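Let's look at chain A:
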Amino acid sequence: MDNREVVLRLSDITMQFGGVVAVDNLNLVVHKNEIVGLIGPNGAGKTTAFNCITGVYEPTNGSVEINGKVVIENHPQGKMKDAYKGRNAGKYTKAITMLPDKVTKLGVARTFQNIRLFKGMTVMENVMVAMHMNQTESVFGATFRSKKARAEEAAMRAEAEELLRKVDLYENRNDLATSLPYGKQRHLEIARALATHPSILLLDEPAAGMNPQESDDLMKFIGRIRDEFDLSILMIEHHMQVIMGICEHIYVLNYGGQIADGTAAEIQANPAVIEAYLGGDE
Partner candidate 1 sequence: METTLNKKTKSALSVAAIALFLVFVYFGDIMISPGSSWKMLITVIEKGSIYALVAASMNLLNGFTGLFSLGQAGFMLIGAYTYAIFTIPAASHEAVYQYFDGGAIQWSIVETLEGSLGVFGHYLGMLIPMLGAGLLVAVIAFLIGIPVLRLKSDYLAIATLGFAEILRAFFQWNTLGPVTNGSNVLRKYTTYGNAIFPVLISGLCIAVILLLINSTYGRAFRAIRDDEIAAEAMGISLFKHKEISFVISSFFAGISGALLAMFQTTINATPFNTVMTYEILLIVVIGGIGSITGSIIGAFLFTAASEWWLRGLDAGRWLGISGSFMRPGFRKVVFAVLIMLIVLFYSRGIMGDKEFSWEKFISGLKNLPANLKAWPSRRKAKAAARRSVRAANAAAKNRAREAKASNEARIASGEALFTPLEVSDTVVVFDKEGK
Partner candidate 2 sequence: MKKILVLVLSLMLAMLALAGCGGGGDSGSGGGDTVKIGVFEPASGDNGAGGKQETLGIEYANKMTPTVTIGDKEYNVELVKVDNESDNSKAVTAAQNLVSQNVSIVLGSYGSGVSIAAADVFADAGMPAIGVTCTNPQVTADCEQYFRICFLDPFQGTVLANYASDSGCKKAYCLSKLGDDYSVGLVNYFVEAFKANGGEVVEEQFPDKNSDFTSYVANAKNKGCDVFFAPVSTEAAALIIDQAEAQDLGMPILAGDTWDSNVITEAAKGKSVDITVTTFYQEGGNPEFDEGIKAWMEEDSTAMTNNGGNTDLAAVTAMGYDAYYVALEAMKAAGSTDPADILAALPSLKVSGLVCGDVSFNETGDANKTEAFVKKCNTETGAWEFVKTQSAE
């Protein structure tokens, strides 16, 4: 079928909170340089799936594979053993967890649905913070400004400036992040994610709150960064024209379950999807 390299693979990811199954056996693949969309009505479990990938939540069952390596895996344990409502309970045996910062270090960066910029910092600092994880100098050296620390800081600054130029935020680099207009905040959040040198970028509703013109620009922007930074992108979005316009493959969730996947055209024609959005007879 597709012989491109797989960078992210979710296998049977299930997330159950108490008795509520938020994500039910999600199977999803993102190939290298692919833009994949994840859609579904509100409460379908899209953001929860993101949180499972990035280590914010521990999935109840299933595994996450990044660049060919299983980095997160879980199976129902403890109280969940009896309460588990999903399928494939016996399929996974290991319990591998990973903290969000480790996931980021593996090359998975994300943005947030409700913009989470560092409020007390400037645009420049927001980007530079994201580069901190690659710093090798110790606290001691950094505090007393060793030669290495100064070199690293200078390199960071140079890189951040370049990045900001690319996302058209250079002019605003010394402004407080929260003082930016809304659309630019979205851009900054993406720039900040890019600063972690990701191979996969997870975008959570990047076009939320944008007018058609802005979302059009965003679409182009996403395509551009994919090429420029050699990325794979997985995005959640409600703006159908954005999704339909740039995603090569689309997954549809409803009530946690995966109801369809395919290309834009396939999805638009899929009766299950239309039912999910329009509501069935029940």
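Simple rule for what comes next: a contact is a pair of C-beta atoms (placed from the backbone, for glycine too) under 8 Å apart; a residue touches a chain by one contact, two chains touch by 3 or more; residues count from 1.
On how the list was made: all candidates are chains of the complex that A comes from, given by their letters.
The shown structure was predicted, so the numbers you read here are calculated from the model rather than taken from an experiment.
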Quiz item: Touching chain A in this complex is which of 1 or 2?
Solution: 1
Quiz item: candidate 1 touches which residues of chain A in the complex?
Solution: 41-42, 54, 56, 99-102, 104-105, 109-110, 112, 114-121, 125, 128-130, 132-135, 137, 139, 142-145, 149, 152-153, 156, 182, 192-193, 195-196, 208-212, 215, 238-241, 244, 268, 274, 277-279
